[in-house]
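Every protein chain but one is kept in place in this view of the complex.
Per-chain residue numbering starts at 1, and chain names A and B are given in the order in which the chains are listed.
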Amino acid sequence: MKKIREYMNRDLNLSILVTLTFAIFITLRIIIGPSLLSLNNIQSMLFQVPEFGFLALAMMLSNMVGGIDLSIIANANTVAIFTAYVLNGQLSFGTDGAARIILALIFAIVCSLLFGSFNGILISKTSAPPLIATLGTMTLFQGIGMAVTGGASVGDLIPEFSMIAKAKLLELPVIFWIFLGAAVIVGLVLTYTSFGRNFYLYGGNPVAARFSGIHNEKMCISTFLLTGLLAGIAGIIILSRVNSAKVGYGDSYLLQTMIVCVVGGIDPNGGKGKVQGVVIAILLMQVMSSAFTIMSLSPYTKKLIWGIMLVCVLGLNHIIGNYSEYKKLKMSMKAKA
Amino acid sequence: MEQILCVKNLSKSFIGVKALKEINLSINKGEIHCLAGENGCGKSTLVKNISGVHTPDEGEIILNGNVYHSLTPYQAMKEGVQVIYQDLSLFQHMTVAENIAISKLSFEKKKIVNWKEIKKIAKEQLDRIGVSIDMDQTVGELSMANRQLTAICRALAQDAKILFMDEPTTALTKKEVERLLKIIVELKKKGLAIVFISHKLDEIFSVADTITIFRNGEKIGDFNSKDLDEKSLSHYMTGREVEYPRYHRKCKDNQPIMEIEHLTRKDQYEDINISIRKGDIIGLTGLLGSGRTELAMSLFGLNKTQSGCIKVEGKEVKINSPMKAKEFGIALLPEDRFHQGLFIERKIKENVSSALVNALSNRGILNRKKEEKLAEECVKELKVRTPSIDTIIGTLSGGNQQKVVIGKWIATKPKVFIMDTPTVGIDIGSKAEIYEQIHKFADDGMAIIFISDEIQELMANCNKIVVLAEGKCVVTLNEDDLNQEDAAQKISNLISSGENTEIKEAM
Partner (left out) sequence: MKIKKVDQFQKILLLIIIIYSILVSIKNPAFLHFETIFDIIRTSSTTMIVAIGLLVVMISGGIDVSFMAIALFGSYTTINVMIALGIDNLGIAFLFSGMIGIGLGLINALLINWLKLPPFIITLGTQNLYHGVMTTFISDKSFGAGVLPECLHEFGQGTIFKIVTEDGAVGLTISLVPVLLIGIATWLILYKTMIGRGIVAIGNDEESARRAGFNPFKIRLFVYAYSGFLAGIMGIIYVAQINALYPNKLVGNELMVVAAVVIGGTKITGGQGKIFGTILGVTIIYLLNSTLILIGLSSSWNNLFVGAILVVSVAITSYQERIKNRSHLIFTE
């Protein structure tokens, strides 16, 4: 018992989050009944998690360096559009079947990395505030997508491609496993590698990082390369799931990714937070989202709930923050006495 | 004489630390008063209590005969208390005229802005102190001295009866200081009480009537400025019979480890030549903006040089980033500890390892055992007082924080360690410990560049002192020069005058 308490005190935010998740889960289970936990429903939930999950991971990384990357959704959509052109034969360079899919995937990765590096170079070389810089690149990436498609959706993909989203492993969607794998890798990298440590330091205080001989430009560019890549993967998954791509898909994800980060304990001022929290928050979000669908709530009501949730969680964090600061203060007083 | 301010038995503590202990103080009309003491002795805290920023725990403040147990900033200003903070609190993007007038208008609870009135107020005050500054310029375009004067005008505009000035001369040249002092004497004649808060007293000495000395949150006493000299003053301020132990270089290796030749960056410093050997502690001093910090940043790769060269162990090197500097064995303890030195929300061990993350890693994986060992060593060697290496550094005292930042660079085993004002905002106990450590590092063969504007500190810790003024190296004093009795006085003259007259002859 003491151990549990110690552990809970060590990571207050995460413990509260886990408790909260369980509470919401049980409440929803009571309201909705067993259909919430049917294999079918679990599968369909996990089928929807990855595209949003990858975007949330991208948002998390940008939040952790003290910036908000507004361009991730535009990035995902535009990558999906270009990939769709490869897959429907307009840009396939004569390939077909598996070769075309591989070409498309390579194309998507390269494209997303290009977008990411554009953000990174812009921000690191000009010291532009990330929020404004990515507002610009968001509009630009959207603009590229719009200019290419004229606003129409790009479909007509080779049918094999949608298999990626449909495939299952151990009863669960493969794309969910991919997402889980990616989250674990990101978590391990952040916790155990020198890059991860430099990343936290850079996020916490970039000036002190520069004065410690950490290569800030490199950190910034790698961070936005990573966000770009994660957004690009989200784009691939969207394309595979929806079977078409267009500008403006998933606009509401901006708010949702932000909520997930805040709920998951990421400090929007940078330098703090863990992947575990965000993953739990993503699952929580998905459960709620599915429950809303089962309860057939209107999209407006969903909006209301997301809005309330963001404000409430921010408020709760604020209160908890004050509380733990008070505790820290008390502890440091004890240490001095 | 008429008393304006009287403080009785005032006490204030923060998180269990007594910052002020039963202070009594009285200040009269038409008096120039100086609050002296080392950094962190409580003089600024006292001023913040009087101006209403902090609320005292005990005691009372009597202003113009009105007794207060605590004040709001508004009440304080109404009683004529004006404070010019060290950062001046000016608005960069606003014009001089507006900066001068805005507080007055805001305290008069004006609703409408009359730009003619603003100009009138600004002109009145500028005329009152007899200077001419273009009122339509934005403050961002002004020199430090003119910003200082703008801040004074703003305080006067509000009908100040008692004017506190926090370290007003740090950034001013001799001529500018003279002008400032002249203005202040004029204000005194007009019946204003002026209170300087300072740890350097050279110029203020000449105009102050009374000096009150603080040490460790306690008032040591009131002194007539004629009864004090540098030595007795520093004795009262530090509370030590003997000064800090002098450093004498023991190292035998006379090969230069770092040579700076003709180093120049326009508008910052020019033609700097310094040669540093193992075990040297070279004092680098000058006013704010004299080029000392600019030079330090250049040596650490954060400020591009334009001509001249830097040699490390005889080889010319290009230092264009802190990464490169680290590679060549150069470390920098930055001036602004809070923003540039600390990761305030992270653990001690993470701060210690922050300059060595890559070196502590094997194929990209951070070795946490090594990191902890490093942190343990640092805490032990530098006597950091902390419950554990997992403590968040923000909860430590300033002195202990600084020890960790020093330790972080010591862990990189630097050949040349540049310390930019390492004892700012640090209690006396930690100060002595840090000096001791610095001597030990130098004895072990490290070369140290010690930047400071406290002359006593430089005299105690350096075996060579370079004085910069307006970007030029005015004089280099070696150990023999420093042994002369009047060396300290000469340095202080040189720092602010920028002219090298006497010493040159003496050399």
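Basically, contacts are C-beta pairs under 8 Å (C-beta built on N, C-alpha and C of every residue); 3 or more make two chains touch, one makes a residue touch a chain.
Predicted, not measured: the structure shown is a model, and the values here were computed from it.
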Absent chain's touching partners (shown only) are A, B
Contacting the left-out chain: of A:Pro50, A:Pro173, A:Pro206 or A:Gly250, that is A:Pro206
By the document's definition of touch, the residue of A:Ile16, A:Leu91 or A:Leu140 touching the omitted chain is A:Leu140
Contact with the hidden chain, among A:Thr149, A:Ser212, A:Ser240 or A:Ser290, goes to A:Thr149
Residue list for subunit B contacting the dropped chain reads 73-74, 77, 85, 89-94, 98, 102-103, 105-107, 110-113, 115, 118, 293-294, 297, 302-303, 340
Touching the unshown chain, subunit A contributes residues 68, 70, 122, 125-129, 131-133, 135-144, 146-147, 149-151, 206-207, 210-211, 216, 251, 254-255, 258-259, 262, 268-269, 298, 300-308, 310-311, 314-315, 318
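Heads up, the rule we're going with is that only the chains that are shown with their structure count from here on.
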In whole angstrom, the CA-centroid distance of subunit A from subunit B equals 45
Listed in rising order, the residues of subunit A that touch subunit B in the complex are 192-198, 200-201, 204-205, 207-215, 271-272, 328-329, 331-333, 335-337
Note: in the complex, subunit B contacts subunit A through residues 15-17, 300, 302, 321-323, 325-326, 332, 334, 339-346, 350, 353-355, 357-358, 360-361, 364-366, 386-387, 391-392, 395-397, 408
